[in-house]
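With one protein chain held back, the other chains of the complex are shown just where they sit.
Chains: A, B and C, in written order; residue numbering restarts at 1 for each.
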Amino acid sequence: MKYVNDGKKVEDVKIAYIGGGSRGWARGLMSDLAQSAEMSGTVYLYDIDFEAARANETIGNAIYDREDVLGKWHYAAVKTLKEALVGADFVVISILPGTFDEMASDVHLPEKYGIYQSVGDSVGPGGIVRALRTLPMYKEFAEGIRDYCPNAWVINYTNPMTLCTAALYAYYPEIKAFGCCHEVFGTQKILGLAYQEKYGKFLEREEVNINVLGVNHFTWITEAHYRNEDLMPVYKEFVEKHYKDGYIVDTSTHWMNNTFVSAERVKFDLFKRYGVIAAAGDRHLAEFCPGYWYLKDPDTVKEWKFGLTTVAWRKEDLAQRIEKTNKLLSGEEKFEIKVTGEEGVHQMLAILGIRPIVTNVNMPNRGQIPDLPEGVVVETNAVFSPRGVQPVCAGKLPKGVDALVRRVVQEQQLTLEAAIHGDYELAFEAFVNSGNMAIPLKDARELFNEMLKNTSKYLPFYDQYVK
Amino acid sequence: MKYVNDGKKVEDVKIAYIGGGSRGWARGLMSDLAQSAEMSGTVYLYDIDFEAARANETIGNAIYDREDVLGKWHYAAVKTLKEALVGADFVVISILPGTFDEMASDVHLPEKYGIYQSVGDSVGPGGIVRALRTLPMYKEFAEGIRDYCPNAWVINYTNPMTLCTAALYAYYPEIKAFGCCHEVFGTQKILGLAYQEKYGKFLEREEVNINVLGVNHFTWITEAHYRNEDLMPVYKEFVEKHYKDGYIVDTSTHWMNNTFVSAERVKFDLFKRYGVIAAAGDRHLAEFCPGYWYLKDPDTVKEWKFGLTTVAWRKEDLAQRIEKTNKLLSGEEKFEIKVTGEEGVHQMLAILGIRPIVTNVNMPNRGQIPDLPEGVVVETNAVFSPRGVQPVCAGKLPKGVDALVRRVVQEQQLTLEAAIHGDYELAFEAFVNSGNMAIPLKDARELFNEMLKNTSKYLPFYDQYVK
Amino acid sequence: MKYVNDGKKVEDVKIAYIGGGSRGWARGLMSDLAQSAEMSGTVYLYDIDFEAARANETIGNAIYDREDVLGKWHYAAVKTLKEALVGADFVVISILPGTFDEMASDVHLPEKYGIYQSVGDSVGPGGIVRALRTLPMYKEFAEGIRDYCPNAWVINYTNPMTLCTAALYAYYPEIKAFGCCHEVFGTQKILGLAYQEKYGKFLEREEVNINVLGVNHFTWITEAHYRNEDLMPVYKEFVEKHYKDGYIVDTSTHWMNNTFVSAERVKFDLFKRYGVIAAAGDRHLAEFCPGYWYLKDPDTVKEWKFGLTTVAWRKEDLAQRIEKTNKLLSGEEKFEIKVTGEEGVHQMLAILGIRPIVTNVNMPNRGQIPDLPEGVVVETNAVFSPRGVQPVCAGKLPKGVDALVRRVVQEQQLTLEAAIHGDYELAFEAFVNSGNMAIPLKDARELFNEMLKNTSKYLPFYDQYVK
Partner (left out) sequence: MKYVNDGKKVEDVKIAYIGGGSRGWARGLMSDLAQSAEMSGTVYLYDIDFEAARANETIGNAIYDREDVLGKWHYAAVKTLKEALVGADFVVISILPGTFDEMASDVHLPEKYGIYQSVGDSVGPGGIVRALRTLPMYKEFAEGIRDYCPNAWVINYTNPMTLCTAALYAYYPEIKAFGCCHEVFGTQKILGLAYQEKYGKFLEREEVNINVLGVNHFTWITEAHYRNEDLMPVYKEFVEKHYKDGYIVDTSTHWMNNTFVSAERVKFDLFKRYGVIAAAGDRHLAEFCPGYWYLKDPDTVKEWKFGLTTVAWRKEDLAQRIEKTNKLLSGEEKFEIKVTGEEGVHQMLAILGIRPIVTNVNMPNRGQIPDLPEGVVVETNAVFSPRGVQPVCAGKLPKGVDALVRRVVQEQQLTLEAAIHGDYELAFEAFVNSGNMAIPLKDARELFNEMLKNTSKYLPFYDQYVK
């Protein structure tokens, strides 16, 4: 790469995109890159579905000359991971580990035993089995990065976020990787709305200064300020007013449909109990808590006013995305450049020294949360600058929350080790210790075995377990 | 006190017994003291039921001149805690916190919500509420010890063992206290029997050298030797043989009745899963694990072949003890001196320098289990000598077990702080985070409130909570 | 205070200045405040020398209407600490603890025993005795802040920086305080010059991105980047070229005179040995290392090409400042507004949300250097924003440097405790353990006693020691 315009712009940046056939995240990145005049270069798209990567190459290159495109990027689909990685400055990982069939088993099979999951991709039975399947895939990625671009910065967007990021460090300890997730942003928006309700002025995300700590999808805001004003009392008032009926943030302009809407009642309940703000969507929060609290059965879920994501919906959504892709390829539809709200491009610009930012990120614990074990991946704010990505010291959680988070951390530690080493007895211990697993041991063993079988195509260690 | 016989005997030892009206433990202590010629002195019996203490005074003094009594002790019932404590060398605490009515609520009320507890005095809903009631009582004890016998060694026998011991240190940090429990001994016996089954020779407890670590009633044996022979393979063989049907240790000579018998299937199951030996009775182990594993419902309990202790049984047992007391007082029955298996007297002798011993004990973590938080009360071996009671470094638990134990430790940390400070919201967090609480939040709140109400007579902070 | 101009400016800010009669730092602050249009308000000047504060009031108010003054501030000398503190938004502490007579004893008395100190205000005999005298003064400051402006942000500029900051937290643990020092900036300048020597372009401080960690005056740069270019190889080349003869940074425009000039040979030597950059002036570095390395005697000092600061110089400098003050008061001289290079005003603006910055700061260790003990004051980068001042995780020092820094930390821990509690035996242990104290115990005791006597006027605990 090279700096031009007295260091205000960087050219010839090379980005490797693993999962480059993605019909969601990849398009978002294209859109964000197009809107920044401060960086240009090439994105190498690698995907096990080469045709999907090729489609993105075509779509991405088609906008190069458009005049509303400020950041000029070439897109190149490549057939090997190595081609994507050699000399990369940044690596983006956003993959679907397995297919929606495996995901259907992760999410819905436990229902047979009365276990409901609202997302099923991060913790609990679904999250654990997904991790067992996904983490071994990261071995190739991490070792490729080590061999072909050891100094590149790596951004992971794949779930289970915490464990995928942890796996990168487990396979290549010197890696410079972090995981990104926008769940916290949504909670900042609620704070902005709470302020608006009281004072008439909506606060933009940049105006809502927060201290966050926890693990991804179970991150907590312990301090929130707008200028020198403490927003916690504002939020408290808001919660007290809306606790009973909930509050619907208008999401009509968002790409997600109604399955994803919640009335924030889980979030409000956790605030009333702990005094700090749970900073993720209710669907995520519910499944990080003990299972019977908010997910006992569909009626309990309805009472708390959030939705259970179905894989059927995801399949349908995929069909629509494929259709949209075809339209983009045929020219029937024009690629729309819009603000995604993701921060990947801003993070890259900050690392390149264009404009430093502080934002939340998932990285191994190097002191940012001194009460949690060293090395486990946690979510806190971090400074992005040419020095790299340095987490800020985030302090402590209230005791009650600490107990909840630690339990999740323990489940994740067991799962990580089980997945990396193919230790299925340890995996089973993670499984039966999960807060969502209020079923007898025999049933748990049955369910676990069936779930593994359903995902066996993607389990490198499956055979050694079955024997 | 003074040393005689060239230091081989100690006279004028003063023991303060808090709960000195006890019809079980106090009699056991009398019996053990009577059998040791190496120590004599006076036991001061303090009890809120003075008449019960007075009865023990009579019974204890009656045996003074018997010739099968080697250790000559005077017994004196006193009306104030101060009288018992002033100048004490040792303090024994063995109380019933509240009555069996409170205990009935602790143990059985949760059954209304489908929560079964096999003992209900250490963890889970029953253990937590019992702790809330009991710990504040320890304030008076600890401060009395601080004021009247600051250098005395204090032995706690009351449950919840871990938290009662922790409370002593919380109220008087310089206290020299430890908690004792015989559950580990029973597991050593099983090892002795396993050896016998293989080699024909039963191993006495002294021959079964073990490394233990964990928290009381959830202690784990990670190494076991007879001389230089590793007993773990012997136990493994034993477990494999008896896993399916269980194994009944003959307890016919023991004071407990059938409610307490188990077939060790929980213990065997935990060994198969974790490779280390859970060293407590199955009734205790079951309720320290997630509730659905072994305690989902009475049928599950039956399948695992252990019993749910009922408070009805305890009430009946008490009636028999009272009857027996009357017979002892009237002379109709003679006080029987027998080996209790408890180690209190041996521990005192070791501290006095007569004969050092190493045995398991509950004390604050000062490095003995470096992976657990500093200061929480844990169970490991310790050296008893004139230097005091020094825990030995016990190493680490296997990861799966560590996750189970930590969860209990977290529940205990929340409960301790809640009980000491009267923070009932924190208490509720301990309650709903307990592994046994697979019920919706609303039900949990209802149950908790009702349990508190049932024990409100003994809750100093009750009013501030209700308002 | 209140925000105006859509949040781009803050009015009615209240700053309390302890040591407000200062003829150096206070004038610098006036100058910096005058240059920022984004903030206005009142500075309350408190000093035990009220007349000196009054002089600054006059000088400060005199420039209010000048048109080159963008930030409009009122100055008010007050007679009590309370008047300064009530309602303050920021508190600045910059005092001279004792007089130059005490300082002369700190710095020069040890020379009688062959101990040379290049500054004598932070560590070693001089630093320790200065700390014993200074820290008790901070009790009144900290308690005043607790009582009158508990939420104010407190900036300490007084040496010993580490221990003054630590004392604030010791006396009022909830304080929001940090210590600031510009020594790191000078090292960034050297990096900029090294870059210039190689590439022809001088790097401004903002362009030299560094990771710093250590304790004040003994801070280390472990990473340095200009954009994505690693500056460590550039510095290595520079050191190799200039090691033998040294390198003089032109300081002709600086307020300090030649006593303060060094040829950076100590800094270069430490780099050659440890591979990381010591980020303070050589005079400071020399006295944080074992004494015989660079300070054995004046000849050794000369060889390493740095100067021993004399208190005689400081006295002379003071006379000049007083003369200059008189000229400013009489109007003979005009107050000159210039860039001081200090960051206090930028830090305030960042905390107010005007413009966040990341810079180095001294704060208690909350995880930023996980290898050093929790709570000791360390120097690392921190994020300044409306969230407050959050240190960033700074990683680890090379083992050799870690050993040097830890030793200093231990000396400081002993000194802090000794000073706070008036424990002079502990103070003596800090004294004789100091790296600079290669003299026999008897001499050390003699020297220590004499130094204490010389400063006894300011030692609240002196009597209890002597008796």
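Just so it is clear, a residue touches a chain if its C-beta (ideal position, glycine included) is under 8 Å from a C-beta of that chain, and two chains touch if they have at least 3 such contacts.
Computed from a predicted model, the values in this text were never measured in an experiment.
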Partner chains on view for the chain not depicted: B, C
Pick from B:N56, B:T134, B:N211 or B:T415: which residue touches the chain that isn't shown? B:N211
Among C:V389, C:L404 or C:I420, single out the residue that touches the unshown chain. C:L404
One chain is left out of this view; which of B:L352, B:I420, B:L441 or B:L459 touches it in the full complex? B:L352
Quick one: say which of B:Y226, B:Y274 or B:W293 touches the chain that got left out. B:Y226
Name every residue on chain C in touch with the hidden partner chain. 269, 273-274, 290-294, 296, 300, 399-400, 402-404, 406-407, 410-411, 413-414, 417, 425-426, 429, 432-433, 437-441
Absent-chain interface residues of chain B come out as 1, 3, 7, 209-211, 223, 225-228, 351-353, 356, 358, 366-370, 374, 381-383, 385-388, 390-395
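Here is the rule we go by: only the chains that are shown with their structure count from here on.
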Closest chain to global C-alpha mean, per-chain Cα centroids: A
From the C-alpha centres, identify the chain that is farthest from chain B. C
Averaged over CA atoms, how far is the centre of chain A from the centre of chain B? Could you give it in whole Å? 47
Averaging over Cα atoms per chain, report the distance between chain B and chain C in Å. 57
Of all residues in chain C, the ones touching two or more other chains: none
